[in-house]
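Here the complex is missing one protein chain, while the rest keep their positions.
Chain lettering (A, B and C) follows the sequence in which the chains are written, and residue indices restart at 1 in each chain.
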Amino acid sequence: MSKPTIKEKTVFDLVGQEHPGFAVVGDNAAVDACRAEDLPRRQDNCQGMGQVTEVDVVRHYTRLSTFNFDIDRGMYPLGSCTMKHNPKLNEAVAAESYWANAHPYWPEPYLDGHHHIIDELRQDLIEASGFDQVCMTPAAGAHGELTATFMIRAYHHAKGNDHKKIILTPDTAHGTNPASAAMAGFKAKQIPSGPGGTLRFEDLEPFLDDKVAGIMVTNPNTLGIYETDFKRIADAIHALDGLVYMDGANFNAVMGIFKPGDIGADVMHWNLHKTFTTPHGGGGPGSGPIGYNNNLAPFAPDSGDDRSIGPIKAYLGQWGMFIRAWCYIRSLGGQGLKEVTEEAILNGNYLRKGLEGKLHLPFPTATLHETVFTDKDLPNHISTKDIAKRLIDYGFHPPTTYFPILVQGALMIEPTETEPKHEIDRFIAAMDSILKEAEENPEIVKTAPHTASVSRVDETLAARNLDLRWQAPETT
Amino acid sequence: MSKPTIKEKTVFDLVGQEHPGFAVVGDNAAVDACRAEDLPRRQDNCQGMGQVTEVDVVRHYTRLSTFNFDIDRGMYPLGSCTMKHNPKLNEAVAAESYWANAHPYWPEPYLDGHHHIIDELRQDLIEASGFDQVCMTPAAGAHGELTATFMIRAYHHAKGNDHKKIILTPDTAHGTNPASAAMAGFKAKQIPSGPGGTLRFEDLEPFLDDKVAGIMVTNPNTLGIYETDFKRIADAIHALDGLVYMDGANFNAVMGIFKPGDIGADVMHWNLHKTFTTPHGGGGPGSGPIGYNNNLAPFAPDSGDDRSIGPIKAYLGQWGMFIRAWCYIRSLGGQGLKEVTEEAILNGNYLRKGLEGKLHLPFPTATLHETVFTDKDLPNHISTKDIAKRLIDYGFHPPTTYFPILVQGALMIEPTETEPKHEIDRFIAAMDSILKEAEENPEIVKTAPHTASVSRVDETLAARNLDLRWQAPETT
Amino acid sequence: MRYTAITPEARQEMLAALGVKDIEALLATIPAEVRMRGELDIAGPLPEADLRARLSRMQSKAPRHSFVGAGLYSHYTPSPVDALAGRSEWVTSYTPYQPELAQGTLVMYYEFQSYVAMLTGQEIANGGMYDGSTALAEAVLMAMRVKAKSDPVVYVSSGLHPEYLATLETYMSFVGIEVVTLELDAATGRTKMGLDKATQDAATAIVYQSPNFFGVVEDMADVSEDALSIGVTTEAFALAMLEPLPVKIAVGEFQSFGIPIQLGGPTAGFMATKKSWVRKLPGRLVGKTLDADGEEAYCITLATREQFIRREKATSNICTSSGLMCLRATIYLSLMGRKGIQEIAEKNASCARFFAKGFEKLGLKVVHSGPFFNEFTLDASAHPGLYDKLLKRDIVLGLPLKDRFAGRDHQYLIACTELHYSDAETILQEIESLV
Partner (left out) sequence: MRYTAITPEARQEMLAALGVKDIEALLATIPAEVRMRGELDIAGPLPEADLRARLSRMQSKAPRHSFVGAGLYSHYTPSPVDALAGRSEWVTSYTPYQPELAQGTLVMYYEFQSYVAMLTGQEIANGGMYDGSTALAEAVLMAMRVKAKSDPVVYVSSGLHPEYLATLETYMSFVGIEVVTLELDAATGRTKMGLDKATQDAATAIVYQSPNFFGVVEDMADVSEDALSIGVTTEAFALAMLEPLPVKIAVGEFQSFGIPIQLGGPTAGFMATKKSWVRKLPGRLVGKTLDADGEEAYCITLATREQFIRREKATSNICTSSGLMCLRATIYLSLMGRKGIQEIAEKNASCARFFAKGFEKLGLKVVHSGPFFNEFTLDASAHPGLYDKLLKRDIVLGLPLKDRFAGRDHQYLIACTELHYSDAETILQEIESLV
């Protein structure tokens, strides 16, 4: 992308007041005769909201869209976020009227097809994870975490163990883990990772006491490393009647290789918008079903048991994502899903190999689908942020930066299985060239990007002078 | 648009040979048992044609698309071509399975809906033009011209007037007019326009003799000027038993204002892809129905009369364009179509006003929907081409250039009715700024564009070293 | 694997570069004993044409006419919404943490926030929540932050959508807040605020929905000025026509604005409030700023409230939200404009009255005397079999309330929109013909 020769402001800068706006239906005198005279009408003009012509609307949102980077134009190596190819098939199917316009309160048989899809998807998730049951409702991964932490509290409460108030998380955990624990009323305690980037049993031991309600571990973790002590840790937690939550965000390094249910996890969430190719959509929607074992079943939102935590959202879950995930899974089958994992790992390692010895690698341990590098000992005070922004000029989205937090200046890179070799090679070449620039021409790196629709954005200013909405001239 | 940081070559540069390619259906043993053993198989590998992964295909054609300019991103002021907004509604409807997948050889009633639409569209074209009948089949405007010139020859032949071999065209005519006449076996003779940019009766007179089979006149002509002598000219041609063809490419300056059938035209083509918003699609498909009076009816392709010229194309015409044009016409109605004409003329004049006195105007005459300027007396040998290319850097597609041919260095500008005022203002401002650059910084204009996916393209080289296709390494 | 981008040729080169003979060699860190044996028993691969054939075989029919609303409304989506929102630049991009590559999405969020504020009559809004029910739960959690020393109780109108109420109760049960419901007046269908000002002001929050679940527009006259009032709207078109609710926090659904019902998910929840409470808000906020060249630019702001920075101290755990649904609503609102949505709102209200009158002619009764917008509760005891008779004709006469509420045995919740408008007479005649 490059600086657009067309500057596009907000839609409100195009607004007129006299133009009639879009017409959906013509007038029906018989119905209009029943005008709602009994209702008071809003007296303001919706704070100056006006009308834009259809032509301007089409231009505005088409132009704006071109200021975005998207997977369909290039590599989006956001570690942990798993930005993989979003199949066109899924979009076409999900948009079909029968699937898209169904109302959850319609009587059978209008929903037979939908329930059939949901049941198959549930079964497939159970098969892939080794858990006993799945709840489809959570709206995204964090919502799945919340549902699970609610269930964990209900579990302990039912046993009269309300004193179990501690949820342990390694320092590599994603922010949603402690945040979810906190919303469920737990206290989140952070455990330092070992020198290998994994959670070592010995580092955990000091935290083990009767107050521990459970632990939340991402596996493979956010460094892309398999948690080798997972099973042992799980046993120890279980010994305290604690529960083990596995964060399934990295499930594209799990499918067909191991089953979380077999390694001691009691409950886990999926991000259908990561592993199962439903689009990220510039920040959602997602879908975060959870799998769990029978010990937690009574507490599930939809258990029907009086110990159930109750619903965590209205209606049946993110159907629009279910149908996409179903299409993806059926298009691949069990064997295909295993190949996904294998190729995610192949790409992850191939990319790591290409950057090893060029960027500092904080942990020598073998990685699976993603790898974290840092900006340690880069010349001329070039930072992770500088590299990230300069990658934009080479036609790439930046990797995940400064996460996990324990790693100073982290650059977390995940190509995913849907990146072709030639694209990864292009990425490595871009990195080589940027590192050369860092030596010879640091200014160009520090002032990057130079080819995006805007230059480096001043985020501090945004927080200082808060401007969160358009104001109509007359209302200001 | 600006230089893409991603260079994209052809799909053949991504090809692999071992990858299986896209699978549409699985195997069916019972059917595969009937393999065509009786047929010889092609022995070459289709000259090295291979397979590309689905992900690469999506990326390739998405990236390529971003190297195009399109109406949805900005003004496309191509005079005569009428690049107006293409409604999304039309695309959605045309894509519906019932409308899109019908086979012309299906028995009724499967095609009832289609015939209903075609009949309504035909009636609407008749009403808008004042002709007696319409033939829907021609595939584009030029094909409509060809059909009409065929009919004109058949008309004279039926009267034993095979000596009528001359078709007259003004020097402002579009290239397809003489080319169509020639394909029908006529000799095209060119008449000079008068100083006002119109065809004057006195300039026509010397050409009038018994050999004249007819005349082809665009009205309003390609300078955007109404041909004031049209009726008088038509009468004179008719006096010689000649026929009058009106080129309807500028019908968006005609609808609701006058009817070609009323001013002496015998036959005319429409470009549904101009006046009636079916998309240009980077060079088609179009649709070019023709309207004609009863005197020509027996000779029409579908007249059933034994004097018919016969079919000019297989099947029923460009259905995919008919359904779009129908949606457009129904969305507007008769009153709306008249407003289209009015606003096309308003925009055309507003734009002319904005450039008058800045660019040389070869003809002072009042114009309707479009205006032709020239590069006469631009400083520093700046040419029409330079201005056209520099406009790209300001976010506009260039106007039509060097046409009509009689106007030295013509710049033919048509905003169409779907351009908002603010966009036309932006265009005028861009022109002002370019004219300033022409004085102060001619180099930047002469070397433009600077922000497109490529810099100025060497068209001479393309013709000198002809490279019209990819060659597989092995087959070269 | 269908979506692999790695050709067999490339695969070999990559393994060679890694100096391993197969991928198995890259899995060494995973203990043998936890490795999965055998194949995943998951059906597929299905080639595309077969998969689509299978899907069409699964499709059962859809109703010809549905009067079911109850929190999710069938409205017409103009063609440009699908065409524009379907562009891959919107669909396949990530949350805009890197503003330089996401100005499109960021401007959209800014516009969305503006539309929410305009329509709710509030000062500011966030960039969307999962849906209306979780937006409400988060709003009460926000109320706890705003009003640290309040009574641990939230008073909730019985006119609140039952699934919203149940969701709220789940969230509250883990933060020790009691949920107490306020009765409806049987006649008007409006909430009876039986609490004195002091009790109201001391509570963590007071929650009303308007139009409420039974379709009645609340007036909230006796809700205290100083109470932390939260207003819920599930039919967003009501915002275009009715006075904004006099509340401190407004939440609800924008599903009605160009978002297909999709069985109830995904949709677009919204939350709006006063500017001074901005730091207490959950969810994403986009602000206007400048780039290094001093040009207008947009970026996510006040992220210090969010989980990826604040972790357990965050105002919420929400991360992936409902971006694409916010986009659809934003495009919809830009296309329709104020006049456009106000016209639809008027036609919805008229249409509901047309059918209400029509049903009453048939001897059915509108249950509540309180004014309604485009939805009302109908008592069909006059014609017990009607719902089933219509069902045979693939007409769904709204939502039967009997299994959901005591004492509403023969009641149905009926929603009318512009989809019932043009053919209203024909539809009504067909219904009459079956009575």
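FYI, a residue touches a chain if its C-beta (ideal position, glycine included) is under 8 Å from a C-beta of that chain, and two chains touch if they have at least 3 such contacts.
Please read all numbers here as calculations on a predicted model, not as lab measurements.
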Original post:
Which chains here would be touched by the one that got left out?
Top reply: A, B, C
Original post:
Which of these touches the unseen chain: B:321, B:412 or B:445?
Top reply: B:321
Original post:
Which of B:164, B:200 or B:389 touches the chain that is not shown?
Top reply: B:389
Subject >> Contact partner of the left-out chain, one of B:206, B:283, B:304 or B:357 >> reply: B:283
**OP:** Just the residue numbers, please: which parts of chain C touch the chain that's not shown?
**Re:** 48-50, 53, 76, 78-79, 83, 87-88, 418-419, 422-423
Subject >> Touch list for chain A against the chain that is not drawn >> reply: 16-19, 22-26, 51, 53-56, 62, 87-89, 91-92
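Here is the rule we use: only the chains that are shown with their structure count from here on.
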Original post:
What pair of chains is linked by the most C-beta contacts?
Top reply: A-C
Original post:
Distance-wise, how many Å sit between the C-alpha centres of chain A and chain C, to the nearest whole number?
Top reply: 20
Original post:
Roughly how many whole angstrom separate the Cα centroids of chain B and chain C?
Top reply: 46
Original post:
Which positions in chain A touch two or more other chains at once?
Top reply: 1, 54, 58, 62, 66, 72-73, 85, 87, 418-420, 422
Subject >> In chain C, residues with contacts to at least two other chains >> reply: 2-7, 10, 45-46, 48, 78, 80, 82-84, 88
